[in-house]
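Okay, handing you the structure first.
What follows is part of the complex, with its chains left where they were.
Should a chain be cited, it is by its letter among A and B, assigned in written order, with residues numbered from 1 in that chain.
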Amino acid sequence: VAGRKNVFSALQLTRPQSNFFAPVEDVMLPSGSFNNKVAFITGGGTGLGRAMTTTLSQLGAQCVIASRKLDVLQQTAEEIGKETGNKVHAVQCDVRDPQAVSKCVDQIEALAGLPDVIINNAAGNFISPSERLSPNGWKTITDIVLNGTAFVTLELGKRLIQKQKGASFLAITTIYAESGSGFVVPSASAKAGVEALYKSLAAEWGRYGQRFNIIQPGPIKTKGAFSRLDPTGAFEKSMKHRIPTGRLGTKGEIANLAAYMSSDFATWMSGAVIRLDGGEYVFISGEFNNLISVTPDQWKAMEAMIRNTKGS
Amino acid sequence: VAGRKNVFSALQLTRPQSNFFAPVEDVMLPSGSFNNKVAFITGGGTGLGRAMTTTLSQLGAQCVIASRKLDVLQQTAEEIGKETGNKVHAVQCDVRDPQAVSKCVDQIEALAGLPDVIINNAAGNFISPSERLSPNGWKTITDIVLNGTAFVTLELGKRLIQKQKGASFLAITTIYAESGSGFVVPSASAKAGVEALYKSLAAEWGRYGQRFNIIQPGPIKTKGAFSRLDPTGAFEKSMKHRIPTGRLGTKGEIANLAAYMSSDFATWMSGAVIRLDGGEYVFISGEFNNLISVTPDQWKAMEAMIRNTKGS
C-alpha cells in the first residue's frame, strides 16, 4: 500500500484540467450562521461526518456526534471543540438498534435539546461480487444504511413534531443510489431506499416544519470509504479518466454544501437531491463519452468517413 | 364495503375517455411460449401474482408459487392447474427468513428444477402517517419487500450461477418507488431498494446469463392492495381525475406484460423499468396538469389576458 502511493503519485492521479478546478475548502457561510442551533451528525467521528461537524461547529452550532466507537467520537469531539470554541458532544449509538437510537435521542435532548439540524451520514459498505454475499452480509449493510437512517429519522421526527419544532434533515447517499451498481449491491439498494425515505418525508412532513434533502457525493478520499471500496488503489487510478474535473473531491467541499443545505439560506429547499461528484456520474452514464479518447487527427478521419456516408 | 360499491359505481369510477382504452386481457404471447420452462412466483396465490401465474401456466410453464399461507397457495395452484392443464406447485415460504427461502429453493429444485423465470411479487403495504410508524411497523414492510426480494434473488442467483443456467428475474415495484410518497413510506423505501438491486444485478450478472427487469404497476384492484391502501374507497374515486386513460388497470394487462418480459422475445431486455399505470405518474408529476379542469371558455379569457401582458 505504501508502495502504491509511490507508484500512483498525486500528479498521476489528477488530470491537467484539475488546475481549472482547484478546491476551496474555507468555510463558505457567514460566521455565526448556526449560532444557537443544535446539530446532530451520525458517523460524525470520522471522514465526511467529521468534516461536516467541523464546519457546522465553526459556524456556531452546538454539535452532537454519534456512532459505535465512543473513543473515536470523544477524540473528534474534543479536537473540534478546541478548534472552534463550540461544544461538541459524543454519544455512543449503533443506529441499527431502535432502542439504542431512542436512548441516544434522550441523551441529545438532555445535553443540548432537540436538534435543528440532523445529518444522517453513518454508513457501511464494501465491494464484493454479489454471488459471494450471504444474507448476513446483505443485512450488515442495509441495517446500518436503510434501517439505521429510518430509525434515527423517525425517532427524531416524532419528537420534533410533538414539540412543534422545525428541523432540517440531510442524508448522505451516493451517485449510484439511483443507477444502482454491481459489486456494492447492498449499499446501492439501501441508499436508494434512503433517498425514497427522504423524498417521501419531504412531501409528508413539511406541514410540521421539517425539510429533507440529500447529497450524493462522488469519490472523496476517506479512510473508511477507500479501504473497503478500493483496497488496491486501482479504482482511484482509473478515476482520472472518468471525472471531468480531473480530481477527487475534498471533505471541505462536501461540508460547505451540507452547511448551506442545513442553513436558513435553504429554507425553501426540500426534497432536493444534489450530486457533488466532479461530473463523474454524467460522464460514465453518457453512451458516447468514451470518444473523449479520440485524437484530433482521428476526428478528422472520422468526419470524412461520415461525410462520405450515403443514404440511411 | 358492500355499501361503498353501490355508491361509487363503475360508471362513476371511470371517465368517458376510458372507452378509447378498453382493456384486453386475452393471453398475448404465442401459445407454448413457456413450454419446458419453470417459473417461480412469490405471492403467486393472490392478486397480481395469481394472474401472472395463470398466464405463464397457460403459455406452457410449470409454475411454483410461494408465500406464507399454504392453504391459499394450494387452492390457487389447483384451480390454475385445472384451468390450464399444466402443473402448478405450492410451497410455503416466508421470504423474510433466509433459511426458509433456502429450504423453499430446495423444494423448487426437487419439484421442478431451478426456474427459468423468477417473479418477485410478494409484498406488504399499508397507509399510515409516518409519525405513527413504530420501528416494528417499518420493519414489517421493509423486511418483506426489500430483504425478502434480496434473499430470494441471491439464493436463486447463486444456484443458477453454479449450475451455469440462465434466467429472467422480474420484480414488481410501484410508480412511487422513484418519486417516493408520503403515507406509504416503508413501502416506497423498500421498493426503491428493490429497483436498485435489480438494476445493479442486471449490470453485474449478465455475464452469468441472468437478466433483471422491473414493472411499476399503477392502481389495479386487488383485495390485498386496496383493503390496506384504500379502506374507504375514497382514493379509487379520486383516481378518475388523475389517470389520463380514465380507468384502473387490470390484472390481465400486468400478466401479459410480465409474460413478455419473462419470455425469449425479451432476451435483450435487462435493467429495464416499465411503468404500466394508465399515465397516472406523468399526470400527477407534471406541474401544470391541473389545468385540465379549465374550460374552453376560461381558456379564451386566459389567452386574452396573456396576450395583453406587456414586458417581462
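Heads up, the rule we're going with is that a residue touches a chain if its C-beta (ideal position, glycine included) is under 8 Å from a C-beta of that chain, and two chains touch if they have at least 3 such contacts.
Small disclaimer: the values here were computed from a predicted structure and weren't measured.
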item: Copy count for the complete homomeric assembly [2 present here]; value: 4
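In the analysis below, only the chains that are shown with their structure count from here on.
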item: Superposition rotation for chain A onto chain B, Cα-based, multiple of 5°; value: 180
item: Contact footprint of chain B on chain A as seen in their complex; value: 98, 129-131, 133, 135, 138-139, 142, 146-147, 150-151, 154, 157-158, 161, 176-186, 188-205, 208
